[in-house]
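With one protein chain removed, the remaining protein chains of the complex are shown where they sit.
Labels run A, B and C following the written order; every chain starts at residue 1.
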Amino acid sequence: MGLMKDYNTKIMTNEALQSLISSWIPELEFTEEKSQFLNITVQPEQLHQLMTQLKSNSETNFNYLFCLSGVDWGTALGVVYHLESTTHRHQLVVKVKTEDRDNPTFDTVCDIWYTAEFHEREVFDFFGIIFTNHPNLQRLFLTEDWDGFPLRKDYVDEINMIIK
Amino acid sequence: MKITEIIHDWLFSLMPETTASIVEMALIAVIYLAIFAVAGLYLVLLERRVAAWFQLRLGPNRVGYQGLLQTMADALKLVSKELTGTIKADKFLYNLAPYFVIVCALMAISIFPFTQEFQAFDINIGIFFLIAISSIGVIGILLAGWSSNNKFALIGAMRSGVQTISYELSVGLSLLTMVLITGSLQLSEIVEVQKHGWLIVQGHIPAMIAFCIYMIAGTAETNRAPFDLVEAESELGAGFHTEYSGMKFAYFFLAEFINMFIIASIATTIFFGAYLSPFGITESIPLLGVFWFLAKTLVLIFLMMWFRWTFPRLRIDQLLVLEWKYLLPLNLMNLILMALMVLLGLTIQF
Amino acid sequence: MDTTTIKNNFKSEEYQINMGPQHPATHGVLRLLLTIDGEIIKRVEPDLGYIHRSIEKMCERDSYQQIVHLTDRMDYLSSHINNEAVCLTVENALQLEIPERVKVIRTILDELTRIASHTLWWGVMGMDVGALTTYFYGFRDRELINDIFEETCGARLTMNYNIPGGLMFDIHPNFVKRTKEFIAHFKTKLPEYDLLLTGNVIFQKRMKGIGILSKEDAISFGASGPVGRASGYSCDVRKHHPYSAFDKVNFNEVLKTEGDTFARYQVRILEMWESLSIIEQLIDNIPEGDFFAKTNTVIKLPEGEYYERVETARGELGVYIISTGTKNPYRMKFRSPGFSNLSLLNHIAVGGKIGDLVATMATLDLVIPDIDR
Partner (left out) sequence: MSYFSDIYNGVKSLLTGMSVTGKYFLHSRKGAITQQYPDNRATLKMFERFRGEVVMPHDENNEHRCTGCQKCELACPNGSIEIIWDRQIDPETGKKKKMIDKHIYHLGMCTMCSLCIEACPTDAIKWAQNFENSVYDRTYLTRVLNKPGSKLMPGVED
């Protein structure tokens, strides 16, 4: 059944990864401090193209998006993608940010990874980030008529938010 | 028995012919209704205790001594419950459905030979009457499902319709194989034939196959697990009687247990010689017949309860595949086998 | 297909039915909007949020010890493993050196929680498919584990026995004795599970060949835990990123390839045997040592991002903390296994009957607070 017995041998180290990926899209920022994984910060326009290449390229083959989280960085709103390759077992973090807080929009990645469909609806629900050509982008947890996006830092709700 | 003659003569002396017979029939009906309402209650208690013993529990033991009054208390509660119903329900059919089910259940009881004399209604088309009555019961369930205007109830009712119609077939056919030996549909005749050996012994192998098919089809007939698709708790909630409460729900609930009693008593009458004691040991004492009849019926009821608390539920299409592809061909082969055996006289007589 | 289109082209029998939020098969407050045509399911659309307490917002105002107690209420069937996830993240962020004794005790309690969760799953699985007695046999075994937890940690379900830096207090003197009793008892009872349900022909007919999930879809939907492993996708975090004492224990990862409902069922049953063997390997050699590594009462994580993953009974739970050096996290995200396992329900349930949907959902083993957080 093709069971891989070599459980945690990472084939590509971070440096090799970094050099390979920077060969596709030049102006990417790579950082590694303050995190266990290689972080890539990408511009919203190249997000979709980078993601498709990350998945389709046989050497990287990031076919497992294990965590997609929206983050309010104070001034900018952003999404953090944690990717892992089930064959090469190496991990990667892709970050994308936008300053526009009224209607922040990114391209959807749910055509690359199906799990993104639900995760992106959750990020839209709590942060108000709109994902273009997402199959049905509605609120997932809160009711449709809920105003405001709870997980943003500037969200205020006197009734059920107890500030200690 | 003397008592019936005494009442019979006393009534005929009082009133003219027709009204006396009507009053007598009404009297018998009321007695049967009382007996089997209470019998239904204690069947419910038996089911709950047996289920508890299967499941490492104790079952109801608080109300009355060892829980004997538990179902009585339930009945009182159900009587006092408010009769709710949906507004959009089809009022007339919604109220008619429970009576359909309970009346068919009670009508079927009347023809069982508890002892030689103690039989209310000995008609010469006995088994045929039984099968006809049990198929009317399903109309009540369909009515209930449709008229309570609830999607889950509708699915439950459709399932029950499909299930009962297809399992009518194997109930009828398996009883038919046994009628080959007795030659008559009248229940007292059948018991006569069984005086020299129960039909299950007389018909040995094909009778055993017919009995197994009958038990499977009988459990399906009363919508009990593993065929309880009609009110599948985990799929449809309460199935066709979701919208019923109070006394109407009690009718459905009671009817289900009386149906179980009916299926078990048909099996005892046909396969195990109704009130005949094994090898004729206690023929002398007349009243003991009822004890034997009830003992055999309770053993079969325990078997049906054992099915319920062990097996998972079949899916609707597997249910039909089981009937049409497995039970029906087996039944037909069994019928031919029995016919050959009766022709060649291979049945065992004592 | 909303109701207006149904009205004008009346010939289509498709109609919408609400399964939940109060429904026996959804084990919690999950509402499924089913579009069905007779018995065949055309579309399953889950509607979440009935038990959403916004744990992630609460974490932003709580200290790290208080966050650990919050995770009890997320996936309440593997609450010990959730607590351990947050504690591991905090300990790795602070580069704390955890005594060996704590690691072994944590692993034993992890595996006990996994068995408790799987026995409850098995009981409820039987009930969903119609065999009502399995519920009581499953709970009888689960009660023994709950007694072990109650004696050691003080609570049966939401233990909060882990704190960042170790354990709240040491294990109870007769913890080892009770666990050995449980192992002996469960070894005789687990084969009964197979006799009663797995071998049963009705059960196999109800389970085989429905809700098939291919390996690529499992990876793409992010299915983890038994759901992913039943489709041949090796995703056991205890093997790929070992934590606590899992690297010192040898157990094999249960993998099936059919990916149908019966394969998911078998993976969980075999996993119980694996968990038993792990506990047996560890129960006799719990190293001596203190149960708590010294941390100051107000924990401040150095600035940066930390991600830690653990294998709960349902799959891979990830804890992602972004800290700016203050005493509570800037942003905390829980990657919940149930959330991704639910997202594939529509993909595998379409075309089946209502009975199949109920059986498939039972083997996905969904715990709704874990999905809604």
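Criterion: a contact is a pair of C-beta atoms (placed from the backbone, for glycine too) under 8 Å apart; a residue touches a chain by one contact, two chains touch by 3 or more.
Nothing here was measured: the structure is a model prediction, and the numbers come from that model.
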item: Per the touch definition above, residue among C:Thr26, C:Asn82, C:Thr113 or C:Thr133 touching the missing chain; value: C:Thr133
item: Residue in contact with the excluded chain [from B:Tyr167, B:Phe211, B:Phe257 or B:Phe311]; value: B:Phe311
item: Touch with the omitted chain, as defined above, among C:Val29, C:Ile51, C:Leu96 or C:Met168; value: C:Met168
item: Omitted-chain contact residue, chosen from C:Thr158, C:Thr324 or C:Asn346; value: C:Thr158
item: Options C:Glu143, C:Asp247 or C:Asp290, residue touching the unrepresented chain; value: C:Glu143
item: Missing-chain contacts mapped onto chain B; value: 50, 52-58, 306-307, 309-311, 326
item: Footprint left on chain C by the chain that the document does not show; value: 62, 65-66, 69-70, 72-73, 133, 140, 143, 147, 150-155, 158, 160, 163, 168-169, 172, 192, 195-197, 199-202, 204, 297
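Assume only the chains that are shown with their structure count from here on.
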item: Arrangement of touching chains [line / ring / star / complete / other]; value: line
item: Farthest chain (mean CA position) relative to chain B; value: A
item: Whole-Å separation of chain centres (CA-atom averages), chain A against chain C; value: 24
item: Touching two or more other chains - residue numbers and ranges from chain C; value: none
item: Contact set on chain C toward chain A in their complex; value: 48-49, 52, 54, 56-57, 61, 216-217, 219-222, 224, 232-235, 239-242, 255, 257, 303-307, 309, 316, 318, 320, 322, 331, 333, 335, 339-340, 342-344, 347, 372
item: Residue numbers on chain A that touch chain C, as the complex places them; value: 1, 3-4, 7-8, 33-37, 63-67, 69, 71-72, 80, 82, 86, 89, 93, 113-115, 117-119, 122, 126, 140-143, 150-151, 161-164
item: Contact set on chain B toward chain C in their complex; value: 51, 54-57, 151-152, 155, 225-226, 228-229, 232-237, 308-318
